[in-house]
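Complex shown without one protein chain; remaining protein chains in place.
This part shows chain A:
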Amino acid sequence: MMDFSLTEDQIAFKKAAIEFAGRELNEGAMQRERNREFNQAGWGKCAQFGIQGLTLPQRYGGLEMDILTSIAAMEGMGYACRDSGLLFSLSSHIWTCEMPILKFGTDEQKERYLAGLASGSLIGGHAMTEPDFGSDAFSIKCKAVKNGNTYVLNGTKTFITNAPLADILLVFAVTDTTKKFAGLTVFMVEKTFPGFSVGKCEELMGLKTCPLGEVILQDCEVPEENRLGGEGAGAAIFNSEMEYERSCLFATHVGAMEKILDECISYAKVREQFGKPIGSNQSISHKIADMKVRVELSRLMLYKAAWMKAQGKRAPIESAIAKLYISESYVQNCLEAIQIHGGYGYSTELDFERHLRDSVAGKIYSGTSEIQRNIIANFLGL
């Protein structure tokens, strides 16, 4: 039976996350956004609260929370934290670095990296996208050639979340060109490895506080013990990772949408025009009703996909639907919030224009909206 209602403990933990984020992460957020500055102190506070270790076993210093509890906490973070760049950085760290190592790593690899990732002393991410291959992810050209007990990696990765600060990145590279998508292999590349460097940092429309940049691998030497899974396991790791990311990363978006909705309701009740609250006009109240529908349906899809992952089931179509619907709803709700707030909504004094800039990225990363529709259509036999 499908049941993803939250327990009292899960609700309490979500509330704790809301209180923590509101209290500890927002001071100076607007200025950091203008300066494109990562909240390093906030990263440390999140680690102390347990965010980086949400899903990791206690033996590595994690909280060992189940997936539903983890996304409830991240939804709370999304509700209260005004720094989407930090949230995106945290989410990438959790879902695209920690989870693959936890799922596919050897005991020795887990011992080596997970405690540092849980404590926040290590920053992680993954590196798949290349300058010429975004949506066509499995056509990447980065090569890994085995030489004794070492692999030599050559290639360039772009739009890599956390790259400028990352201590470890899961790099996808081709080890067998004849096997196409099945010839990909994943390597845990540390920033200190010879031949690893970070190139230009991208300046983006939103997510400005998230460190994001180019990774250059020039005869980068990676020890064999840093291969994650076997040769050719890259596609399986990528698909697993993407299911988690599409099912769970967007929890922060649902939280943000809820916050925006609350603010619109409050504003519509007190803002008067023509002698009455604007919320008494159906043109406004219907907008807000539609926003509420999008929040609720987004949450249902988020929790359904996460619940399936928690059951150990595959959720390729559910995670694609969740990602598609949540990311597009977030953009739509931001536009409606700006419209409801009029000139104030369009100003940078309120937070809606920042939300809008941040929300657009969600339609692009983790597979564009078009790719999600392709996945759904393919599963329908089209």
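We adopt the following convention: contacts are C-beta pairs under 8 Å (C-beta built on N, C-alpha and C of every residue); 3 or more make two chains touch, one makes a residue touch a chain; residues count from 1.
Everything that follows uses one rule, which is that contacts and distances are computed from a predicted model.
Enquirer: Which listed name, "Acyl carrier protein", "ABC transporter ATP-binding protein", "3-phenylpropionate dioxygenase ferredoxin subunit" or "Molybdopterin-dependent oxidoreductase", is the one UniProt assigns to the chain that has been left out?
Expert: "Acyl carrier protein"
Enquirer: Using the definition of touch stated at the top, determine which of A:K15, A:K45 or A:K103 touches the missing chain.
Expert: Touches the omitted chain: A:K103.
Enquirer: With respect to the chain omitted from the figure, which of A:N35, A:S280 or A:N378 is a touching residue?
Expert: Of the listed residues, the one touching the omitted chain is A:N378.
Enquirer: Which one touches the absent chain: A:A235, A:A310 or A:V331?
Expert: The missing chain is touched by A:A235.
Enquirer: Tell me which of A:L6, A:A115 or A:A182 is the one touching the absent chain.
Expert: A:A182
Enquirer: For the chain that got dropped from the picture, name the residues of chain A it touches.
Expert: Residues 103-104, 137-138, 178-183, 229-230, 232-233, 235-240, 312, 314, 316, 374-375, 378-379, 381 of chain A touch the chain absent from view.
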